[in-house]
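One chain of protein is taken out of this complex; the other chains stay put.
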Amino acid sequence: MEFLSNLALGFSTATSIENLFFCLIGVLLGTLIGVLPGIGATATIAMLLPITFQLEPVSSLIMLAGIYYGAQYGGSTTAILINMPGESSSAVTAIDGYQMARKGRAGAALSIAAIGSFFAGTVSTFLVAIFAPPLTEIALRFGAAEYFSLMIVGLVSSIALAHGSVIKALAMVALGLLLGLVGTDIYTGTPRFTLGIREYSDGLNFVAVAVGVFGIAEILRNLEGEKTRSLLMAKVSGLLPSKDDVKQMIGPILRGTAIGSALGILPGGGAILASFASYTVEKRISDRPEEFGHGAVAGVAGPESANNAGAQTSFIPLLTLGIPANPVMALMIGAMIIQGIVPGPNVAIEQPALFWGIIASMWIGNLMLVVLNLPLIGLWVKLLTIPYYVLFPIIMAFCSIGVYSVNSNVYDLYAVAFFGLIGYVLVKLRCEPAPLLLGFVLGPLLEENLRRAMILSRGDPTTFVTRPISATLLFIAFVVLVVVFLPSVRAKRDKVFQEED
Amino acid sequence: MKSLKFDSTNLICGLLFIGLGIFFALQAFSLDLGTAFRMGPGYFPFVLACALILFGAIIFFQSIRVTGEGIGPIAWRGIMFILPAPIFFGLTVRGLGFVPSLFLTALIAAFASGRMRPLTALVLATGLTIFSVLVFSYGLGLPFRRFGPWLEF
Partner (left out) sequence: MKILNAILGATALAAASLVSVAAIAQTYPERTITMIVPFAAGGPTDTVARLVAESMSNDLGQQVIVENVGGAGGTLGAARVASADADGYTILLHHIGMATSATLYRKLPYDTLNAFEYVGLVTDVPMTIVTRKDLEPTDLKGLIEYAKANKDTVTVANAGIGAASHLCGMLFMSAIETPLVTVPYKGTGPAMTDLLGGQVDIMCDQTTNTTKQIQGGTIKAYAVTSPERLDVLKDVPTAAEGGLADFQVGIWHGVYAPKGTPADAMARLTKSLQVALKDENVAARFAELGTEPSPENDATSDALKAKLESEIARWKPVIEAAGQYAD
């Protein structure tokens, strides 16, 4: 068993006192900065990156991996507690997690997220260790046509994100897609919808849009009822999940792990879909779909597991190809290069201790995250007892810092205010922000891959059905569509038959 | 005579989406549309904008002859103070520097709530500023100038 000896090498590297220490520091710092509202994983890592430069290569990367997991978990914590997602994946967690928190079950929601993440992290670490090279082979078969079809699956699934009007959800997705296209068109260099502002030529900042439509809209909503409502949250009951919760979370965690692991391997943006896809699946197979959007346990457990599994397996293209799958991975590559390691296809052979050490530290980092965070949950939940009027100036200050720190672009701050207003108006009009955010992240991917596929096929649209993987994905999209609309179709048909009787 | 009923929330919602759709459609139309096989920069957004107008129209027509919940109270005070906070930070962070800019940003945001007393707001903004300077400026070494050129003589 070659992989066992590799893993043993990895663990012996990662469990040196020094490396354990840096892993712990990384997880701790990542959690603490990531939990600040408006500061998502990318901003956290960009902020903490320079302090890792002074260390040994292995320690530095282990610490960075720790920061990554910590930041992700911290981001989910903010999403659950104050509806302030720092990245697209935690936007899904915010839907039901925040509702759980409002019902006084913040502690349970946070525990479920931690346990789900840990389980998913453990499984996907082993996946990375055993299957990295063959999985990469599959990932490389994904060309533009395949990614386009995959995004279509994501888009179709987005309908399930809505718990209100489907047509409004569709409109929000369309609006999100359009907002995602703001910026320079990569094919012609033409600026689109930038209103002539060059600062928007690379597109709108995700954190600005997310903080605006989720966080600020929520703050404003809470401020309007100030005079009549005295308490924001119901009384906090029990920090740990109940027996019933545990029973409800097992299935979603298993499925979320599988979905996330599979999607995370794709370097072209599969991980983005992980939590959205998991949410869709859970809502569809649940016996109580009406609970979704009102604090369903499965709506937290599934997406959180999927998210973490995807985060883990998105290391695969980085480690086996030396290619970053997302901005966070790009930062990791930067860190490696500064350390004198240029990642490439041979890094596993040239630097086995580093390669396997990082993989082992992924698991250790996840373990530390659970050990660290379960006791911290009590503390996080206490934060909710801070009066709201004290909490939101703090939120505004941190999100200003967080948004500005990414690119030092003041226009991102103006976008926060603008999308805060838009988000509030849309909430008042009973539209939900999650579909908009999904559209926002999918928009550029969808268009880019559609146009690239058309260029590569020399204008032949049959490329989407003649390429087997793409055809399969489109078939899945079709099935999802049928499944989504089937209940309503059947309901109508039953009605027709009844009328005939 | 039957009076005209409509769900005002969805009516506004439909109109808003139609309006946004028209805005994007017009903008996209001024770009090169291309054809379905050789798409220009305007093609995809134009199709999306049309879809948005369509969805808006459906919402609009569905709103007629039903009654729904009203819009409810609007947080005018919140809008007046919360939204300018990040804008103020953006306008002043380089000129005034990180410390005064953040302090004033927190102060502005604090007044969005009627419950906030001036003294509490001052204490809160001060504490927040000290914390942030320690963490972000000294701790993490973010490249913010603590005091900007506007404060130099």
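First chain written, first letter: the chains are A and B, and each begins at residue 1.
One rule holds for everything that comes next: a residue touches a chain if its C-beta (ideal position, glycine included) is under 8 Å from a C-beta of that chain, and two chains touch if they have at least 3 such contacts.
Only a predicted model underlies this, so the values are computations on that prediction, with no experimental measurement involved.
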item: Option from A:Arg141, A:Lys247, A:Arg288 or A:Lys382 whose C-beta touches the chain left out; value: A:Arg141
item: Omitted-chain contact residue, chosen from A:Ala8, A:Ile285, A:Leu456 or A:Val482; value: A:Leu456
item: Interface with the undisplayed chain - residues on subunit A; value: 46, 49-50, 53, 140-144, 184, 186-189, 191, 198-199, 201-202, 267-268, 317, 321-325, 327, 330-335, 337-338, 340, 342-347, 407-409, 444, 448, 452, 455-456, 458
item: Positions on subunit B where the hidden chain makes contact; value: 141, 143, 146-147, 149, 151-153
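One rule holds in what follows: only the chains that are shown with their structure count from here on.
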item: Parts of subunit B lying in touch with subunit A, wherever the complex brings them together; value: 9-10, 12-13, 16-17, 20-21, 24, 27-28, 31-32, 36-42, 44-45, 48-49, 51-52, 55-56, 58-59, 62, 69, 71-75, 77-79, 82-87, 89-91, 93-94, 102, 105-107, 109-110, 112-116, 120-121, 124-125, 128, 132, 135-136, 140-143
item: Subunit B-facing residues of subunit A, complex; value: 33, 47-48, 50-51, 165, 167-168, 170-171, 174-175, 177-178, 181, 185, 187-188, 190, 192-193, 216, 219-221, 223-227, 387-390, 392-394, 396-401, 403-405, 408, 410-414, 416-417, 420-421, 424-425, 428-431, 446-447, 450-451, 454, 459-461
